[in-house]
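Here is the structure we will look at, set down as structure tokens.
Yeah, one chain of the complex is gone here, protein chain that is, but the others are all in their spots.
Chain naming follows the written order as A and B, and within any one chain the residues start at number 1.
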Amino acid sequence: MRSAAPRHLCHIGDLTVEDMDRLLDTAERMLPASRGERVVSAADGRILATLFYEPSTRTRLSFESAMLRLGGDVISTAESGSTSTAKGETLSDTIKMVASYSDVIVLRHPREGAARLAARASRVPVINAGDGAGQHPTQTLTDLFTIRKAKGAIAPNTVAIAGDLKYGRTVHSLAQALALYGVDMIFVAPESLQVPQDMRENLERMGAKIRTATTLEEVIAETDVLYMTRIQKERFPDLDEYRKVQNVFHVNNRLVADGKKGIIVMHPLPRVGEIDPSVDETPAAKYFEQAAHGVPVRMALLADLLGLEVRG
Amino acid sequence: MRSAAPRHLCHIGDLTVEDMDRLLDTAERMLPASRGERVVSAADGRILATLFYEPSTRTRLSFESAMLRLGGDVISTAESGSTSTAKGETLSDTIKMVASYSDVIVLRHPREGAARLAARASRVPVINAGDGAGQHPTQTLTDLFTIRKAKGAIAPNTVAIAGDLKYGRTVHSLAQALALYGVDMIFVAPESLQVPQDMRENLERMGAKIRTATTLEEVIAETDVLYMTRIQKERFPDLDEYRKVQNVFHVNNRLVADGKKGIIVMHPLPRVGEIDPSVDETPAAKYFEQAAHGVPVRMALLADLLGLEVRG
Partner (left out) sequence: MRSAAPRHLCHIGDLTVEDMDRLLDTAERMLPASRGERVVSAADGRILATLFYEPSTRTRLSFESAMLRLGGDVISTAESGSTSTAKGETLSDTIKMVASYSDVIVLRHPREGAARLAARASRVPVINAGDGAGQHPTQTLTDLFTIRKAKGAIAPNTVAIAGDLKYGRTVHSLAQALALYGVDMIFVAPESLQVPQDMRENLERMGAKIRTATTLEEVIAETDVLYMTRIQKERFPDLDEYRKVQNVFHVNNRLVADGKKGIIVMHPLPRVGEIDPSVDETPAAKYFEQAAHGVPVRMALLADLLGLEVRG
């Protein structure tokens, strides 16, 4: 990722395993500062611009918190950067403008490929915070960091990913990164929401060992990491189909008790019934820690792209 | 308020008179910094998150200004934190997320009791900035500070509170605090908007001397502090009833001239006709000072909850 031109993070595939390891190591060192236990001023005088064409409070706040914890500042368009767009401005022109007011841009956009387009127009680094059905690479880095913290390493582990595997961008980014690390994956979903065939072939070409399943029960005993995702009601043509799936993909204490020793449960949040609140109190529950890890991981990425020296 | 668990401010009843006196003393020392006349860096590296499920520019900006004047930073959801809620997330889950991005949370929520619920879920202090018809304790602290500044002390004084006493949350918080200080109160309202019976009984149990009246004229000569509130048109089933009330509860220079020597006029603002603009120029008018006092009072509270050392 090092060069004279601004470096960007548009796609998890922009990073090698070495890049990711380096970022996760830095994130580890950022942990105390991410919780406000240490004051950092490395980004003093630097400005992060958040440019969100669709709202995402969680992602926006975690980036803003990360920049502030580094000692930097933030300018923010919480709902769009919309006014110029409404007047007919191209994304390219908007990015050139925002880039002249800031040192790094975080972009959320409904259209796949928007981040790449923005990166080409920008004189400062662009970070993709989700573009349509495309990528959300900082979520993936956060997921990897959480697995590493909980299990000591990313591989070898068996990761079961469950829920909507067809449309969820979280899943596509994550599976690609796990494949790079040589992790075994089980995709748990009803037939209608299984991973697309081309994605599966792509992962297998990368050498990943992949299985599919349709219930959590049949895989829980061999799962080290159970990664749940939200199932969106509106994706189902038939409401009866939804109700069937909804009940099948519900994690409770009984399921966790049947799981492999040391199993952890993750979720990118928000959840809406996929995980019973009683699980929150068990040591298996890692989803709130996962949310909190968004800050040190994004601090590490910002520091890297801005070329900051941060003392550990 | 001191303990190892995070302390919160959900309800004015969470504070003793000693707590309030201490906060008002600190607010006094914060005055120069609150006006930008002194630069403070006590909150360097700390982050305030404002989480507003309903808009309130005034309250949000005064909290943000207070945190910045302390040298801290702010992340902000001006209109809701809504995206996760729209996706069906519980308040508890949202709070856990925001708490992992910040050091203190200011919550505004339309439902009574939301602040208490949030406090239970949060690993960082939660401040109630208004929850439905419930409490708005920092408004009350600001009111107390303004009375003390103008009159030298909170008691003994006769405080007449006028307007919509049935629904206004400002009034309920304030009356409770004044009762603790042993202040005499006159509730001035049309019958249909008088204080609820249970609240009145509660105040009397606390030892407060309480009277009611229906016009300002009958009480103005014995009033030290006239506290006006906004009468909301939409509360009246009959528009004629509203018009009658609207005219009766109008403060002008003539009324102030008839008042007790040294009388002051307060209003939580915004006003919409309750106080004639000509009153603004008189020494009795304290409502703009009252608005400005929101900053030092909130600085004092933030410093207290965050355990900051601020030099006076």
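In this text, a contact is a pair of C-beta atoms (placed from the backbone, for glycine too) under 8 Å apart; a residue touches a chain by one contact, two chains touch by 3 or more.
Quick caveat, the model's predicted, so the values are computed rather than measured.
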item	value
Touching residue (missing chain; options A:D25, A:E54 or A:E89)	A:E89
Residue of B:M20, B:V40, B:V245 or B:I263 in touch with the missing chain, whole complex considered	B:V40
Residues of chain A in contact with the chain not shown	44-47, 49, 73, 75, 77-78, 80-84, 87-89, 93-94, 96-98, 100-103
Residues in chain B touching the chain absent from view	36, 38-40, 55-58, 61-62, 64-65, 68-69, 71, 74, 76, 78, 230, 269-273, 288, 291-292, 294-295
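Simple rule for what comes next: only the chains that are shown with their structure count from here on.
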item	value
Approximate Å spacing (C-alpha centroids) for the pair chain A, chain B	40
